[in-house]
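With one protein chain removed, the remaining protein chains of the complex are shown where they sit.
Our next item is chain A:
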């Protein structure tokens, strides 16, 4: 019984490391797209997905360190990512972020 428990914990640790490696590869690919993207909208899309990868990386870090202090970090990254993406989209569309012309 204890061997099975140890085995499942080793499986969990191994899969966590594998997921960190996968997210690192995806961040490298998205950074490539963000550097060479033909238009600015491509860069905005890649930046949005990079924020998603950072949220997942913080969650995996809280599993590895077995800590609960990263929950605030995850939520805060999500909120700031939303506001930043909206600001980038507004800037790409009109050239200004805050204006009174609401069409």
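Remarks
Heads up, the rule we're going with is that a residue touches a chain if its C-beta (ideal position, glycine included) is under 8 Å from a C-beta of that chain, and two chains touch if they have at least 3 such contacts; residues count from 1.
Assume contacts and distances are computed from a predicted model.
Matching "Stearoyl-CoA 9-desaturase electron transfer partner", "Na+/H+ antiporter subunit G", "Tripartite tricarboxylate transporter permease" or "Ni Fe-hydrogenase III large subunit" against the UniProt entry of the left-out chain gives the name "Na+/H+ antiporter subunit G".
For chain A, the residues touching the chain absent from view are 1-2, 4-5, 8-9, 11-12, 14-16, 18-20, 22-23, 25-27, 29-30, 32-33, 39-42, 44-46, 48-49, 52-53, 55-56, 59-60, 62-63, 66, 68, 71-72, 74-75, 78-79, 81-82, 85-86, 88-90, 92-93, 103.
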